[in-house]
Structures are given as structure tokens and as C-alpha cells.
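Removed: one protein chain of the complex. Kept in place: all other protein chains.
All chains are identified by letter, namely A, B and C, in their written order; residue positions are counted from 1 within each chain.
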Amino acid sequence: MRSRILPLIATLAVFVILYLIGWQRFPAFGTTRVVGNFLTDKSFLGIAAVGMTFVIIAGGIDLSVGSVIAFTGVFCALAIGQWGMHPLVASGLILLIGAAFGAAMGAVIYYFKIPAFIATLAGMFLARGGSFVLSQDSIPIDHPFVNDISQIFYVFPDRGRFSFVAFIFVVVLVVGIIIAHYTRFGRNIYAMGGNNTAALLLGVPVGRTTIGVYTLSSFLAALAGIVYALYTKSGYPRAAIGVELDAIAAVVIGGTLLTGGVGFVAGTFLGVMIQGIIQTYVNFDGTLNSWWTKIVIGLLLFLFIIIQKVLTSYRGTLTFRLIPGLSRPAAASGTSASPP
Amino acid sequence: MGFRELMSDAAEKQTPVLQTSKLTKWFGPVRALYDVDFNLYAGEVHAVLGENGAGKSTLVKLITGVYRKDSGAILLEGQAIEPHSPHEAQAYGISTVYQEINLIPTLSVAENLFLGRQPMRMGFIKTGEINSRAKALLKTYNLDIDASHTLSAFSVAVQQIVAIARGVDMSAKVLILDEPTSSLDAHEVQLLFEIMRSLKARGISILLITHFLNQVYEISDRITVLRNGEKIGEYLAASLPKRELVSLMLGRELVSVTDEGNTNGKAAHQNERSFLQVEGIARRGMLEPLDLSVAKGEIVGLAGLLGSGRTETAKLIFGVEQKDIGTIYVKGQKTTIRSPRQAIGQGFGMCPEDRKIDGIIPELSVRENIILALQAKRGWFKTLSRKRQEEIAVEMIEAMRIVTPDSTKPVGQLSGGNQQKVILARWLASQPELLILDEPTRGIDVGAHAEIIQLIKRLCADGLALLVISSELAEIVEYSHRVVVLRDRKKLTELTGDDISEQMIMHTIAES
Amino acid sequence: AHAQDSSGAGLTIGFAQTGSESGWRTDFTNAMMSEAEAMGINLLFSDGQQKQENQIAALRSFIAQGVDAIILAPIVETGWDDVLQEAADAEIPVLIIDRGVTADPSLYITRVASDFVYEGRLAGAWLATATADRASCNVVELYGTVGSSPAIDRATGFADAIALFPQIQIIASQSGDFTRSGGKTVMESFLSSMDPSTICAVFAHNDDMLIGAIQAMEEAGITPAVDILTVSVDATNDELQMLIDGKANATVLLSPYMGGPAYQAIIDYLGGAELPPLIMVPSAMYFQDTAAAELANRTGG
Partner (left out) sequence: MLETKTAVEPTTAPTPFNLMQTLSRNRRFLFPVLALILILIGNRLISPTFFTIRVGPDGRLIGSLIDILNRGAPTVLLAIGMTLVIAAKGIDLSVGAVIAICGAVAAVLISTTTLPPLLVIAIAIGAGILCGLWNGILVALFDIQPIVATLILMVIGRGIAQLITEGQITTFSNESLEFVGTGLIGGFPFPIFLSVIVVALVWLLIRSTAIGMLIESVGANDRASFYAGIDATKIKLLVYIISGICAAITGLIITADIKGADANNAGLWKELDAILAVVIGGTALTGGRFYLIMSVVGALIIQSIQTGIYISGLPPTFNLIVQAVVILAILFLQSEDFRRLFTGAWAKLRRQS
């Protein structure tokens, strides 16, 4: 058991180290304001990443989340501003649409055996294209209810804010952890990712679970879209481009294996926070121009992954991969199943 | 046995619990199953026997909805059923342990045992209870392991027991066991049989597939023989002599299933210089320091119970795992072996125990699988011509009687036993000087079993050095010149000459 | 906030840039940095990498650090209300640069900008005069990145302008993503799929796409600026060179030098002055005869 949460602990350790280094350099890092910002600014990414975690644990991938976020924003903005819907009604409707969209992708993946990467890439094009068709411009959302909601926040002692969207993020996180570890659906997802053929033979309802996991992911992407719309009070068809890659990176940094079967929702939270720290660090520094920003972000990511590797690798030393099969037995066995 | 006769008489009159009629399945041009009528009565153990590729697993997979039948019917208690997935089959009360270990390597042992049927409270899984119940369940199989560990950390044998435990624990009406004992030793097999008997007593019907004929006679009431996808007949176990059974399965007489007398009289090899000499190799938590030597033209058997460290010994020698200490001499030269690649460079070959994970490349063709090790040895650029590859493949397919329409079929689509033969063929094609065989006859049918034993002997006669691990003591005794007995990851002793006998090995293990 | 004299020395200003998607953007960033340095301002730079959420996070970081003022070059017009409110709560003045925002003007001190719609109109008006003597003029449009405000606004402005001249028609419009190779590829496919002689002019949403299109025309044996008229926006150095070489007809200036006015506005504001709600950087057009002087001016100075 301990060996399985080792990546999680390593990730936590790196997070703490990074945070302390940041604090050392910029005293403002220690304020609740920065902590509150972490949660608020990364909440939509975090929510999407929780959905992505499930998909990746199930051995799939979902490239459509960024586009679904954008579509949701545009849809909400139009629904509220032009079609006169109440924000709650619009949200409920888009969550349904999101879930249906995910279910459709899941069905295509399961029934037609189209690789998830491609099915969701098509989903990405569709949702993004759909938002362009709805509107090319960004549309502000101006509704008293929305304004009220975005004014809900808890103020920490030194003016940091725990916002409503951060609250939603935390709720999603907790629910995600419960689904992952305390429901059959969650365990079936792990089983499918561990070895799809074996899961089928063990009686896991693979079809239902595949569709379910993409439904969940798109549902959460739509929720992330609502949060994003709340966060920016607008809908913009070019919003959240490339967020899927950020989400995937957060999930993987959090110790989830892309080969499926192994991972933690809590790890994803850490992954998101680590991205937040890197970004805040670069922002606080303020001396990096555009290209150095990219290089430093990439290098910090690299550094982080290497530290994590060292911490989790056998005997604490960096084991070079001279013995490919052995460093990842689970991954290897999970994929070598003979076809049914 | 009057009792058995009586039982089956009674069975004849009742409707079968599970019945197939005219069940047919094609895989492209391959007729895997044709017009098979199969009857399983309440409270019986019914063995389905046949050669590798006869269609046994296909029958099972049709019944449990893994494959969709082409025609025919499946009836459960007289009602036609059409399961679309193992999930549905389970709902009908059919529980199955498939031939290859089909568990989730990344989940814990306990979770594997209770996947899909976890104890729940208010819609949530009671995680604590899973572990404690798993522990209790495995206790009945004499397995004292930490069930919260990831499954992949355990040996094939342990995994097989876990799979059986799960299947048995779930069985409601019908339990299907497809080669459950292929990795188990005699002790575990007895344990399983005891459990099967108690299930039988509870009225549960059991379909058993195995290649161990002794086991068939020990436990089963009725036998159905398949050959080439067709049903040859259904027999009462008690009234079918073994010899006849074998010829029914093979469609021919099997000459000298075991050609009498073992080969270990030739102790002459002892004096020859060893091809491989191992001194004090060990790895913490895996193997205590161990000495071993194998000469050319000699077969050294590794005997021991499950978990005794036989596979580990092989892995350390072949460079799959790194040893902490110890030295390996090849032809008297001290050598370092840190990977199979280096081992192969020294003229080694190793047929691993877990064919599905360590053996086959399922997507590649039979031909490619066979020439793989040879090609890897030759490097990237010294390619074998297509013609040469084809020759080797065809030669091996014939020599080992691999059932495949042609050499282009992906190995993943062969039957289990034939996959095993392909891996053996791969190593033979690589022309090694030392061949390490870990459970080479696992899942191999009677006919082929005898052939492989012959093959091992012939290879030895041709001057190969062989290190063979097998859970079948009879087999080890038959061909070994020397037997190294292991227990608890330690070498106990080395038996030679007339000391090599099943009793002696058992005795050595039990003693000390 | 500090009380300041009219020099910017010692001020710390956070600048949230959209990203670095084009040469013009880089010019703009560089100009911002060098002008800050010249004025002794400590500029904290943040590259938003084309993402609004990154820019919002950058603003929040600036607020947490307690900078003296913030300059925001928004990637999109909407969605800034809350974070601008936060800045206002923290009493940090915000100045909007380049593209506009829809937020309440009381939330920022002023906007230093050029007008994309106006740029499109200028281009359209020029084309109308240049083709006044023709019976008809079929235009192909090289559209910017779909959904980006310069593309939308320039298209709108251009369409508004040519609507007054029925002889001018847009016969094809495709996105070249504001890039040179995008412009070249799209122009190439236009030239392959229609008779080049039917095309009278090309309007590109930025210079890069036009330069690509000019290459496509040359390769297809068409003389740009003669067989097909060209007009585009940005007036980058490369485009001026094209004008000088006679391969293009006109370009509308989008000045990257907005930093100076912006810093001055902040200094004035901190000094207590009233600011106008919009400070326009002058737009201009360059033609084949005026390009050389401007280029010399730029590279010389």
C-alpha cells in the first residue's frame, strides 16, 4: 500500500519545497492572498483535471475539455444574455448537454473502437467549431444573480479570498476522491485502466463504465466552463485553448500513469497547485520575457519531474531504465493482454 | 464405483443446468467450434478435454459471452440465454476462471477478489472490510499474504490462486475452471479439489478444463472430448480408460506417453567442465546465496514448492533481475550479466513462466515471434531474409505441431498451449547453448507434453545445457541428471543419480 | 500608491501582455520594456501565452505583490470586471492598452489604444479610391485568427467601408491565422482554384499574411501590387520593404509604441491629473512612395 502512495507523497514533498523556495524569495508567497489566488485561478483547470484523472486512470484521454469549457461559456452567455434564461436554468441545461456530449464520445469509443485520442480530438474540433458558430465575439454575462454569486467569498485574515469558484473546486475534488475510492464505478474505472480485457472477463461492465467515464469528464468540463464563465463573467469561443494539455500535465504530475490503472485524484490537485506555483513564481519574478517565460516554465516542469522520479524510484536513486520491463511491471502487464 | 454411476444416471433424467446445442464459432477461416452439444448437470464435475487448439476455451468464452456465437444455442436450466458479456453471464450465476490469469495487475489482491461485488454501505464501498475478508478468504487456500498489496507483486502461482478464489467465491450455479492448475503444485491442487468437492456437495456444477489426466480422473464425473472444434463424445469418467481417452483426444494412439526409465543414469556429465557455473548468487528478499552448475549435455532440474525461489534463480541467472552478490562463470570465464541481452550474448536462452506478459508479442505473427530472439541476437542490420524467416517458422510449426492456419497469424489469436509452443520455438530458433525453461509444459496437452519432454531430452543429447523448472515432479524426475531442491528461497540440496525420485524430492522438502 | 513627481523613477508597474504570437507583438513588448527602462520604471512583465486565465492570474499576482500600477493588454474584451474590481479594492490603478475591455470604465484609469475597426475602414477606403475607375473589383480576404478581436473588427471595418461601393465585392475569405505560411497557403489555394485574373485585390488582416500571399502570387507568376492590389494592416518593417520593392500597395499602421503614452498617463494619474477615457495612438497609412522614409526613420532612430 505504501509503495502505491509513494508518488503522491513525493509530489507533496516537491510542492512543499517549491512553495518554501518561493516564500523565501518573495515574502508575499506566504500570504493567504496568494493561497486564495491559487485556488481561485486554478479552479476551472482543477475541475477539468479531476474529470481528466478519471479518464486517464481508465486508460483513455480526453482532448475535448478545453473546447467544452469554451462552448459552455458561449452557450451560457447567449442563454442568459440573449435567450433570457435564468443562469441556474442555463447551467443545468449546459451540464446536461456536456454530459450528453461526453456520453456520445464514450459511445463512439466503446462501440466503434475508435481510439480515445482521436474521438475526443474530433470532439475538440466539434465543440470549438460549435462555439464559433454560436458566436465569434466574446459575450459579456451581466445578470444580477451571476454578479451576486461572484461576490460570495470568504475573506481570510490578511485579505486573501476563498471564492465561490474555489469552493466548487474543493467540492468537486472531495466528490472525485469519494467516487474514485468508494464507489464501484470508481473501482471499475481503475480495473479497466489496469487491464481492459481482464476487466471485461472479470465482469466489469466495460461499455457502461467507458461511457460513464467520458460522461463524467465532459460533465466536469462543462462545470469547469460554468466556473470559467463565472470567473470571467463572459463567454468567449477562443477561451481555454490548450487547457486539455495543462489538465493532462496536472494529472500526470500528480502521479497518475497515462497507461491507466494507477492514479489519485488528490495527486491531480497537487499537480494543479504545482502548475499554479510555477506560474506565480514566474509572475512574481517579472523579469522574464516571453521566451524565457516558456523556457523557465518548461525547465521547472522538467526539474519537478526529475525530482519526483528520484524520490519515487527504487532505493531513492535515479535508476536508469536499462531494464525496461521491470521499472513498470504494472504498465507492461496491463497492455500486453491478448485480444479477446 | 456405484455412486458415480448412480449419480450420472440420475443426471441423465434431469435437465442439464447448462446446455449448449449445435454451438458453432468461426474465427475468419478457422473453425474453432462446430455443432457442439454439451451438457452440464447439477452437482457434477464435468471435464472438457482436448488437444491445444481443440476449442475448449472457445466453448467457455461463448458460454460466458466473451465471444458471440455464430449459430447454436445456450440454455441455462432449460431457458435459452444469450449473454453479451461476462458481466451478464455472472448475473446468470455462471462464474468463470479463465485460462490465462485475467486479473487486474494494478489493483490490490483484495480488490481483485471483490471487484464488482464489494461490500457496500449506503452506496459506498467498505474498504476496510474488503481487506479483512480477502485475508480470510485466502486463508482457506493456505495463502498468507498481505492482500492490500498490488497483485502484480505476486508470482504467477499466487495470482492463479487468487483468480480461483475469486471464481469459487462467486459461483452460484455454474463454475467454469479453464486450466486452473497449470501453475500449481500438487499440494495446492489437492486443496482446490477439496474445495471443488464441497461446492459439488452444495449442488454447484463445475466445468473443468485441464491437461493433467490424473487430475481428471481424480475429480471429474463426466468427460466431454473435443477434437478440432468438434465434439467427439461424452463419457463417464469411471468407465473410460486413460489410454482410450488419450486416443480420443489425439485421434491417434500415443506411443509411449512416458518412455520408461529416466536418463539420470548418465552421471558422466558430472565430470565434464560446466558450461555455466554460478557461485553464491543472491538478492535480498529474493534468493539466498546459491551455487549451481550446468554442463553441456546435461539437464539440471530445479524443484521446490511454490514460492521456493525457482523462478527467481532463473531470473538472476538470465539477468532479468540484478543479483546483489555472487559470480557467474560461463565456460570457466567470469562474466557479468546485467540483462537478458547480455545473457543471450553468452549463449543463454530462457523461456519464461508467464507467457502472456513476458513471452508472447500478441500482435506480431507466429513467424515474427519465432525469429524474434534470433534476430535480436543478430542485431539490427544482419537481417534474416524473408525466405529464411519463413523456413525457420515453418520448420518450427511442424516440429512443434503448432496449430495455426499459417505463419502470419498473430500469436495473440492462438490457443494458450500453442502460444507456449511458439515461445519454446523462439528459443530453439535462437540456437542457445544453455536453455533455461521455466514451466515449459504449462498448458500443453498430453500429446505435446510428451513431445516436449522428448524434445528436451533430444536437445540435451545434442549437447545443449538445460536448466528446467517444473512443478510436475514426475517430469523433473524423468529427464533430470541432477535436481536442485529449493525451499524458502534457499538451496536445500542437490540430488543426483538414483537419489532422483519423487519421494526423495518430497522428502527433502518436507524434512529440514 | 506613491505620490509621484513627473518622472517615473522608482515606480513598479506590472504589465500583463497577451503573449508573443507575432512579430508585431514582440515589437510591442520590446517597446514597452525599453520605454520603461528609459523612464526608470521597474517593469514586471508577464506573458499570458494567449490565455485569459493566465492574464487574470498575473493581475492577481501583481495585486498580491502590491505594485504601484498595472498595465493590461487584454487578449479579449470581456471578463475583466472581477479582477479589475480587486485591483480597485487594493487601490492599484489599472491602465488598459491595445485592445479594449467591456468592464465599467471606472475600474481603469484610461485606455491607450488603436482602433481595429478604424484600421479596417481605412483599408477599405483606400481600396475604394484605388479602384474608383474600375467597373468591378473582386477582393479576396485573408482573415486573421477566427474569433480574435483584431480579425473580427478589421473585417467589420473593411466591410463597412466597401459597403458604400457596390463595385467592390469580397469573393473569398479564409483564415490564415495571422501567419505568413497561413497567408501563403490560403492565397495559393485561391490562385489554384480560381482564375487569378478575376481577382482584383487582396485584403489581409495583417502584414505577415500578406507577405506570404505575395510570395504565393509571385510563384504563380502574378505580379503583386500590379495584377492584384494589396492592402494590409500593421506596417511592419518587412511590409515597408515590400512597399519599397513595389510588391505591395498600402498598409495601415498599428503602432507598437504605446508604452510611452501609457507610462506618462500613469505618472500623470498618480500625480493627481485627470485623464481622458481614451488615448488614441495615431493611425497612419504607408504607400509605395512613403514607405522608404518611414523605414529609414525607424531603423535610423
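Here is the rule we use: a residue touches a chain if its C-beta (ideal position, glycine included) is under 8 Å from a C-beta of that chain, and two chains touch if they have at least 3 such contacts.
Being a predicted model, the structure only gives us computed values, none of them experimental.
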Which displayed chains the unshown chain touches: A, B, C
Touch criterion as defined above, residue of B:83, B:180 or B:352 at the omitted chain: B:352
Residue, one of B:363, B:390, B:433 or B:499, that touches the chain absent here: B:363
Touch criterion as defined above, residue of C:37, C:89 or C:219 at the omitted chain: C:219
Absent chain, residues of subunit A that touch it: 108, 111-115, 117-119, 121-123, 125-126, 128-130, 132-133, 136, 245, 248-249, 252-253, 257-259, 289-295, 297-299, 301-302, 305-306, 309, 318-329, 332-333, 335-336
Contact set of subunit B toward the excluded chain (per top definition): 26, 28-31, 34, 51, 53-54, 227-229, 251-256, 318, 320, 339-341, 343-345, 350, 352, 357-364, 368, 372-373, 375-384, 398, 401-405, 426, 447, 450-451, 454-455, 458
Footprint left on subunit C by the chain that the document does not show: 20-23, 25-27, 29-30, 143, 146, 172-175, 177-182, 184-186, 188-194, 208, 211-212, 215, 219-221, 238
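By definition in this document, only the chains that are shown with their structure count from here on.
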Chain labels contacting subunit A and also subunit C: none
Innermost chain by mean C-alpha position: A
Distance from the mean Cα position of subunit C to that of subunit A, given in whole angstrom: 34
Subunit B-subunit C separation of Cα centroids, rounded to whole Å: 71
Averaged-CA centre spacing for the pair subunit B and subunit A, given as whole angstrom: 43
Complex interface listing, subunit B residues touching subunit A: 61, 64, 66-67, 85-87, 89-90, 96, 98, 100, 102-108, 111-112, 115-116, 118, 120, 123-125, 127, 148-150, 152, 166, 320-322, 338-339, 356-358, 360, 362, 410-413, 419
Complex contacts: residues of subunit A adjacent to subunit C: 26, 28, 31, 33-34, 37, 40-41, 44-45, 132, 136-140, 150, 228, 231-242, 276, 279-280, 282-284, 286-291, 293-294
Subunit A residues touching subunit B - in the complex, by the definition given at the top: 1, 3-4, 178, 181-184, 187-188, 190-191, 193-195, 197-207, 260-262, 322-323, 325-326, 329-330, 332-334, 336-340
